[in-house]
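In this view, the complex is presented without one of its protein chains, the others remaining in place.
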Amino acid sequence: MTEVQQEREFTPRIVGFLCNWCTYAAADLAGSTKLEISPALTVIRVMCSSRVDHNLLLTTFFSGADGILIAGCHPGDCHYGKGNYYARRRYAVLKTVMEGLGLEPERLQLSWVSASEGNRYADVVNAFSKKIKALGPNPINRRRDF
Amino acid sequence: MSDPEKQGAGLEAADGIKSAVRDFLRKALENSAADAVLVPVRTPAEDSYAWILTNDPNLLEKASPAAPTMPVQGAKALKSLTRKGEGTARVIAVMRPCEIRAAMELFKLNQVHLDNITLISYDCVGAVPLQDYVGDPAGSEERFDSMLEARKTDAAAVKPVCRICVDFSLVDSDVHIGLMGLAGESALLVPNSEKGQALLDTMGIACEADVSGWMQAVSELKAEREGNRSEALSATGAGLQGLDGLSATFADCIGCHNCQSVCPICYCRQCYFDSEAARQDPAALLDTAIARGGMAFPGNKVMFHTGRMAHMSLSCVSCGQCTDACPVSIPVADIFSYMARLTQATFEYVAGRNDGEPLPLRQFKEDEVEKVHEIVKGAEEEEAAHE
Amino acid sequence: MKAKIGVYVCECGPNIGQTIDIPKVLESIPKLEGYEDIELVPKSFGLLCSPDGKEHLKKEITENGYTHLVIAACSPRDHDATFMNVCKEAGLNPYLYKIINIREHCGWIIHDKDAATDKAIQYIRSGISRVLYQSELFERQLEITPDVLVIGGGVAGIEAALSLACEDRKVYLAEKTGELGGKAARFSSLLPRQSQGADIIKQKIEAVEANENILVFLNTELESSIGFLGNFEVVLDCDGDEEKTDLKVGAIIVATGYRMSDPGGQSGYEYTDADEVYTSLEIERMNAGGGIALRSGDKPGSVALIHCVGRQEKGYCSRICCNYMMKIGGYFKGHSEATQVTEFFFDMCLPHKADQQFFDKSVGLGIDFKRVKTIGLSGTSVEFTEIGGEQQEMNFDMVVLASAMEPPEGTEALAALLEIDLDERGFFKEAHQTTDPVATSIDGIFVVGASQGPRDVSDSMLLAQAAAGRIRSQLIPGGKIVPEVKVSEILEAYCTGCRTCLEVCGYGAIYFDDQKGISVVNEAVCRGCGNCFGSCPSGALRTKHFTNRQLFREVTEALK
Partner (left out) sequence: MHHENVVVVGAGLAGMKASLLLAQAGKKVHLVETLPLIGGKTIKNEESFPNLECSTCLVAPIQQAVLQNADIETMTLSAVEKIEGDKGNFTVTVKKAARYVKVADCIGCGMCYEPCPVSVSNEWEENLGERKAIYVPCAGSLPNVPTVDPEHCLKLSGKEECNACVEACMFGAVNLEDEDETVEIEAGAVIVATGSGVFDVSALPNLGYGEFPGVYTPFEFERLFASNGPTLGELKIRETEKVPGKIAIIHCVGRKERGYCSGVCCMYSFKFAHFLKKKLPEASVYNLHSDICVMDKSYQKFFDGVNGTHSEMLYNSSMEELKVTGDGDGVKVTYLDEAGKENELDVDMVILAAAMVPEEGASGLAEVLGIDLDALGFFKVRGDDVVSVESSREGIFIAGTAEGPKDSQSSVIQAEAAVGKVLAFLDSCRPQTAEAAAADRQG
């Protein structure tokens, strides 16, 4: 199918790594409040945002994810004390690398969503998938040389 | 660097710098200020150099404290010597500043131990690319020696990263040998740590020489290099942009991973990207090929390089080994220097600056959102917008 | 053996039944590509979490002999535990099952039924794919010793020992100095109720000495400690004896108390040893001894009591000063009503419900309380600005300073030795300030009394009792502990011993094996957050049940 068709029928494929204690809980809250949330996101539950390592993110990106969302407790709220601070630094490194290589760093986002913020969760996810939709598919999906 | 207290000792170099350093090392062994020295020695075939650990003055005769080329990064040699902890032997190691900076990173990563090691650095005029040297050893020797004696880098003769190196002089070594801006036949021994001072003391070398001239020359050259460096690195960056840039840059990559295996910083027992975990599932490969209308082999080429950038660029010291090792002449070192500057700036970190600065990913600041990276701030603002 | 996966979709009444096209989901499952050599058994049920549902599921698992189980229902936060138990009862290892949240994450949030159905199918696919890569995990039970080491023989330490010692629980009480009781033993009366301090402490010390289950070590300090909750090995260095004392304990309580900061150092407080200026502790000693008097031996006619000395410099309020300064004011008035007592304070800190009455009582005694904005001292003359007033100066026969409570020396060393954290003020840091105040980042090590922050005697005792509560419920004599199962492990072949994981671990769950030159996870301590995993470039770590392979499966399916 042509690029044009692709663009027309494009629903982004976003992978979201959510921390079990805050953001996953917020996602549940959003669900039980029946908020409408973009189907673009696939939720993957991890115990802590600090569990998400560079290899996992790179593989996800190079496997063609249109967007990657890492979401956990607000700084200071980490169930394990300081995990999200480390996550933030690791994220900053990868983000810098992607920026440096012009790899559309917008496709990688870190957000803090606490357990009581069901509405914020919906906003963050919907805004992100809107952004990704505007950005179009991850070009890697059309490359034969990768 | 701009330490007014700093003093040095003159080092007689009438017969050339190499022999001056050799004499110094011999003296150190004689005064049993050290049990052995770790230095590069020209291979018997005279077409390369190898690191030698020796206490034999005769062998020392063949040593070349400042080798024209760098087949093995000194930090790697030091690692194989001390990775299991302190040896009992007190060893003096003479290395290029970039090798010492790599050693500092490996020290923080618990891959080298320095208690019994005395590090001696020297003003580096650069290293001859390995291929060039192997191609014409005699000529390279000549060119290098003249550079060294003139204390001046000949851009055409050295690695691209050396041309734009700003850490060519004093680093966190114990004793530094200053050359820049000094009249021929003379050099400076500059103690740079208690250990270094102790070494000179036991050897009965008093430090009264003024070092300001040398410092002046060094900082001038640094300033000049800084400009070129930024220019060169941004040029490299410009060529990398996007999948097209990356594809073009790494088109010839044969996936040999030499760049990783010679890298002093890549300390992993097995690179993650060589491990089973990183291998793609053959079925998945077919799926990808069908989905994308085709795919290149070996796969994950660019992911490998990107992954290394994420893993080690915070500690990269721009020594240029990776370029030397690349069989298809990809300017790996330029690329990683470019990335290293970006990632290290993110945490106001300078790889190998000293042995005390904690590794950025082992710590954090609670309120660093802005400082860490504006993009993190970006994310925060985005959320703020949602509130 | 050929894998046989039961895939159960819970209708959850209308919640999934009406928002997702379950028949479509069910018929899509056998058609999944890539699972030809696996037997997939798709089924649906009205409400799996109901008693019937659980029974049904149990029966199905046993009868059909599933090797794995996927349940598409609600959030794991609601019913993961429920279905894990069903698996256990049915004899299927609960870690070979996976719950898929198609209610909160599909049916309820994707309002277009077809889209929701497709998403549900995708989620279920990833569940099937993941569960195949999951491996059996087993709970372990660890033997424990119920005995406890208490470090510090002040009121908190004594209270902890008394609260814990019983016929099947020994308590080892290690005190640095030559006697038990700490500073409070010298107080004439205790807050908040002015009760006879010395007597109370004396009785408690006697109780300790009488208790055969409490072993007291005087002039003793902790030399080393390794281990974890239920199994610590500690070495005590008893001053004098040649050989050290080795003990095995299940928990450690730190009760090393406080010290009074030296007010001499404070800017704005100019006086010499010759001046009649004293700290509150000095007054306590005088009062407990020959009575409070000037160096001349005369009783002071006028006394200034200055609160909050060093509060700004320290950056915290010491909580108890207001109360004990009123207490000291009471001493003076008690000796002679004629004594003119003036208390200079910034804010009256009366956090306990009885404190206000105590304040009113003190006012009743004729103590003059002055609320000030600024204060300075030179010798025994006080220069101050009363709130809403002018700056003025008053001379006194005697001045008493309430200086801040601070951590005693040796605190840092002890923290390093036990690998527990200190807060920014140098006090021991709690595991969680509000929800876990006497525990530390290391399971089984507790901090009580003023070593955790400024406290009065009774609060110190309360903290000690709290630690006792924690220990009594965690370490039951003859009982066992069951550590977390989904922990991290380090693959020896990959680890290079860089110790990054060790530095980022918040629980001291990773140690370095010098022989092998690699880091090792202590599975009894690990909480399974995976931070170590995220920190390891070598991929030498594996977080059980959350391995990259397992997560990759989910990712791959998400991107199909």
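Read from first to last, the chains carry the letters A, B and C; within each, the first residue is number 1.
Simple rule for what comes next: a contact is a pair of C-beta atoms (placed from the backbone, for glycine too) under 8 Å apart; a residue touches a chain by one contact, two chains touch by 3 or more.
The structure displayed is predicted, hence computed values, not measured ones.
If you put the hidden chain back, the residue from A:33, A:126 or A:141 that touches it is A:33. Contact with the chain not shown here comes from a single listed residue; of C:224, C:336 or C:356, that residue is C:356.
Considering the whole complex, the residue from C:4, C:43, C:285 or C:319 that touches the absent chain is C:319. Listed by residue number, the positions of chain C touching the unshown chain are 12-15, 17, 47, 49-51, 74, 77, 81, 163, 166-168, 190, 192-193, 195, 200, 311, 315-317, 319, 347-357, 387-388, 423-425, 427, 433-438, 453-454, 457-459, 461-463, 465-470, 472-474, 476-480.
Contacts to the hidden chain, counted on chain A, fall at residues 21-22, 25, 29, 32-34, 73-74, 76-77, 79, 114-120.
Following the convention adopted for this analysis, only the chains that are shown with their structure count from here on.
Averaging the CA coordinates per chain and comparing them to the mean over all protein CA atoms picks out C as nearest.
The interface with the greater number of C-beta contacts, when B-C is set against A-C, is A-C.
Chain centres here are Cα means. That of chain B falls 45 Å from that of chain C.
One inter-chain figure worth recording: chain A and chain C are separated by 33 Å, centre to centre, where each centre is the mean of the chain's CA atoms.
The set of chain B residues touching two or more other chains comprises 272, 277-278, 311, 361. The set of chain C residues touching two or more other chains comprises 504, 535, 537, 539, 548, 556.
Against chain A, the residues of chain C that register as touching in their complex are 75-78, 101, 103-106, 108-111, 115-116, 118-119, 122-123, 126, 441, 486, 504, 506, 527-531, 533-537, 539, 543, 546, 548, 551-552, 554-556, 558-559. Interface of chain B with chain C (complex): residues 83-85, 109-111, 267-272, 275, 277-278, 283-284, 287, 311-312, 359, 361-362. Residues of chain C touching chain B in their complex: 34, 493-500, 503-504, 514, 517, 535, 537-540, 548-549, 556, 560.
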